[in-house]
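Only one protein chain is missing; all other protein chains are in place.
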Amino acid sequence: MKSVVVRNIERADPNAIGTLAGVGVSTAHEALGRSGLMKPYMRPIWAGASIGGPAVTVLAQPGDNWMIHVAVEQCQKGDVLVVGCTADNTDGMFGDLLATSLMARGVTGLVIDAGCRDVKSLKEMGFPVWSKAISAKGTVKATLGAVNVPVVCAGINVHPGDAVIGDDDGVVVVGRKHAAEVAIKGEKRQADEDGKRRQLASGVLGLDMYNMREPLAKAGLVYIDEPEGD
Amino acid sequence: MKSVVVRNIERADPNAIGTLAGVGVSTAHEALGRSGLMKPYMRPIWAGASIGGPAVTVLAQPGDNWMIHVAVEQCQKGDVLVVGCTADNTDGMFGDLLATSLMARGVTGLVIDAGCRDVKSLKEMGFPVWSKAISAKGTVKATLGAVNVPVVCAGINVHPGDAVIGDDDGVVVVGRKHAAEVAIKGEKRQADEDGKRRQLASGVLGLDMYNMREPLAKAGLVYIDEPEGD
Amino acid sequence: MKSVVVRNIERADPNAIGTLAGVGVSTAHEALGRSGLMKPYMRPIWAGASIGGPAVTVLAQPGDNWMIHVAVEQCQKGDVLVVGCTADNTDGMFGDLLATSLMARGVTGLVIDAGCRDVKSLKEMGFPVWSKAISAKGTVKATLGAVNVPVVCAGINVHPGDAVIGDDDGVVVVGRKHAAEVAIKGEKRQADEDGKRRQLASGVLGLDMYNMREPLAKAGLVYIDEPEGD
Amino acid sequence: MKSVVVRNIERADPNAIGTLAGVGVSTAHEALGRSGLMKPYMRPIWAGASIGGPAVTVLAQPGDNWMIHVAVEQCQKGDVLVVGCTADNTDGMFGDLLATSLMARGVTGLVIDAGCRDVKSLKEMGFPVWSKAISAKGTVKATLGAVNVPVVCAGINVHPGDAVIGDDDGVVVVGRKHAAEVAIKGEKRQADEDGKRRQLASGVLGLDMYNMREPLAKAGLVYIDEPEGD
Amino acid sequence: MKSVVVRNIERADPNAIGTLAGVGVSTAHEALGRSGLMKPYMRPIWAGASIGGPAVTVLAQPGDNWMIHVAVEQCQKGDVLVVGCTADNTDGMFGDLLATSLMARGVTGLVIDAGCRDVKSLKEMGFPVWSKAISAKGTVKATLGAVNVPVVCAGINVHPGDAVIGDDDGVVVVGRKHAAEVAIKGEKRQADEDGKRRQLASGVLGLDMYNMREPLAKAGLVYIDEPEGD
Partner (left out) sequence: MKSVVVRNIERADPNAIGTLAGVGVSTAHEALGRSGLMKPYMRPIWAGASIGGPAVTVLAQPGDNWMIHVAVEQCQKGDVLVVGCTADNTDGMFGDLLATSLMARGVTGLVIDAGCRDVKSLKEMGFPVWSKAISAKGTVKATLGAVNVPVVCAGINVHPGDAVIGDDDGVVVVGRKHAAEVAIKGEKRQADEDGKRRQLASGVLGLDMYNMREPLAKAGLVYIDEPEGD
């Protein structure tokens, strides 16, 4: 690991990010071929937020938030800060002071593979965070990490500038260059789902709407009227 | 495992289920002799829902929700869908489209030993889910399981038609044939608790109300005024 | 383990506790030199509560809440009940009846290294609980433990009378004799943070406000404009 | 839950059990249609044991091993004791004294969804145990459970007399009535695997041996010689 | 937390420790009234070691082993080093170099509520370690902790000089002043168990040897010959 801060990163297309945020995490993840999704332990600290933005990435050491302070300066309006950690850690690396600083720069949210604190204030401030844990554990500022290098965060490799989308379903990451293409697929998928939703609401069965009966029978599914004796 | 769908199941008595839902999960579990409770990792995706209904059961494969689609057709008004999985899995097997379809059939809720997604929409739709995880991870429709066979869900063996009760305390399952008897016990217990609640609120100690002082002394409990030197 | 109930305990200074509750868990934990914090699995069963009080401690056996009933009698107005367990356990040792009894005595909250149930009622009653799990699992009253002995609760050794502070960030314990001194430090820290918050909100960078640039450079941090070839 | 001991249970056919133990857990599980496998947290306390026998089942309370003492009397030569628990628990419910007693009755092993202790002695005695944890935590004998009722153990519903097979891969349960039929399938599968093993050892690819190339191509798999630009 | 090193600690009686190590962790834990046992996640990195010694305690920061280096100087022949951590951590804080240093001082083992590395070498050196994890993750030497202050390690509060016993069943801690008394109880218990073992091996049932039949009947246990219809 080199202790570097990369200053000028390329960011995913803002229109594509906007579209992806609009369709939401589950649809964006599907549009990406069912990939890019962070592990489900990444949960929002308060419900209802829905964001998208290009990633500014941080590689932090366990129990040490020095690099988050460094990263603030690299953030622009609309960015999402994404923090990976060199080892499993749940310490409260992030709180309302750092959030104040990020909000002053226009950052729209934080995704952190570690802990977060001051959650009541963060909710009042309207600053959304997806984290592995809520913990008041204080951290030091003693060991270098890196900013804007690729980091693994909750099982996903995130490059600086990638599109990061977060909502109540979790967090998905779309590669910077693929954001536009995936956004189009996401919109199509959403429109398609709207049609299906209407059919299902009217009582049409998915078995019929998706034409599943034949493949099910071919795979060997059998319908019986009485359970077999145990 | 046989890949079957059992079509005609017997369902627990609706009146008994109504009573059990009314007394809630904790009281129903006590009335059942402190059994039938799913593991505490089964949590509601939104707070405040309280349901009860006979189980339509699904045995699904990890990462595969094909059998849930099959199960919808077997559901009737008032049913609760209960999904077990052949291996530990947190993928988002269930979302708002399936919920739309279930609601069209009058199903009152879902209990799934795996993941769930579209949680914001599900809350807006008022469709309650108890799940092991929230995850946007998409699933395939490739491998058969079974519908309306006994399944282990979160540590409890659920038979089709069993009474399933869910609220903020978790999920409890009462065997189909025992529902009426347990419902009566649950009502008695609830009435009994109301009386105790009034006494405790007035300042009577549980030690006295439950006559614990003598058995405590007999078991060897000693009261002292000063802690012993460490 | 001796099965004792210690009747007369000394309690931390109420003014100090009030101050500590006012600054909150994260600040109190920092003021204590980044110690005293319970493990982050201790979560409030409903958000927004913020309490402080001297600890009445309970050592309970797994699946057995007998000692909690014993402890109620030892509680005074303003106390917080803290329950440790001799082995990992998530059973629902505490519910609305015990809460009714504690509220009748003026107890302000519960911290339990096990499970809790009747969470909807507890929220309606306004009784705050921090627990390891929510579980309806019923418990027995069969084996002795102890009351007002030192107990380890979620990784922290708690002595009777220690100051216990709980909010949405978790639970912190401040030793009885140190409460006043830590409260003063906490207030100073909070005032200091208010000033920092204003600066950061105005756009001043933490890098500058905390004078981090020199130590970062000294530690070897390098700024580059282009990422190195992978 | 009724506190009963069922005295006369029917046991799975010993020849079938012997065959299933011979083919091992993984093969028996496959022969059963990929079901019946306990969760992977069930691990042997020492490596190398391989057993099979009809289940004598125990439903125990957390932290209480009274029912195991009761169950010993119900065991016959060749049986396997299977212990489920009414709540998650890791206490050391079983040790060398109980093992001595079980060995005196000819029991061949223990499967326990809780903790086990005296593991060094148990290894020296040659008594195999599959457990959720190793823990010296002592237990009480205070609350009833049941013997020879169906119990869920590590995610599997076990009926008294079912065939239980354990080896280094884990534990699988085959329903009493299906044991003979599954044993035959297991033997066929094993013979079939021996032939495949020889082919693979000689360098034949599974892709060819299993005729996978065509379905892979049909599913859309593409071979390329250069990775796409990231 | 004060950053202190306490130089002159009192140590538990070596004869008592020797006796406790001889009876082993499970028996010592029982003799202590079923207390003092560390959580079962503390496992030996290699099987078969059995040690006892007075504790030299370390409070370390996550990802930082500086204080372990400080603690070595405070160790005497026969001591056991016990390391607690201010936050959950699995980093490899300890390896063969530190073990070499501890062995040069006659330390008999390590108990660490974090990670350990160089496990193959440690086994070859015959240096026993009980840890929460095996991890090669390197640590820094940047932040102070303390030596020979009370620390919570795996759920147990350990004071400097307490008797620490470790074997394949886990780790138990006996208070310094109680070691002699507990050792005597442990020896009695062991002798008593030897007698029981002989009886059980001869086929006497625990039900009879422990006179359980009457209390079981009184508690309501019923024997039946046929299972009730499900």
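Order of writing sets the labels: A, B, C, D and E. Residues in every chain begin at 1.
Criterion: contacts are C-beta pairs under 8 Å (C-beta built on N, C-alpha and C of every residue); 3 or more make two chains touch, one makes a residue touch a chain.
These numbers come from a predicted model, not from an experiment.
Note that of E:Met42, E:Leu98, E:Val129 or E:Met212, the residue touching the chain absent from this view is E:Leu98. Summary of contacts with the chain left out: across D:Val5, D:Val25, D:Ala55 or D:Ile68, the touching residue is D:Val25. For subunit D, the residues touching the absent chain in the complete assembly are 25-26, 29-30, 34, 37, 40, 43, 47-48, 50, 167-170, 172, 193, 196-197, 200-203, 205-207, 210, 212, 216, 219-228, 230.
Where subunit A meets the omitted chain, the residues involved are 1-2, 32-35, 37, 39-40, 86-88, 150, 152, 155-157. Annotation for subunit B: contacts to the undisplayed chain at residues 61-64, 86-91, 135, 137, 140, 142-143.
Following the convention adopted for this analysis, only the chains that are shown with their structure count from here on.
One of A-E, C-D or B-C repeats the interface of A-B: more than half of the contact pairs, counted by residue number, are shared by B-C.
As a whole-number value, the distance joining the C-alpha centres of subunit C and subunit E reads 27 Å.
Subunit A and subunit D have Cα centroids separated by 39 Å.
The set of subunit D residues touching two or more other chains comprises 2, 86-88, 90, 135, 137, 143, 150, 230.
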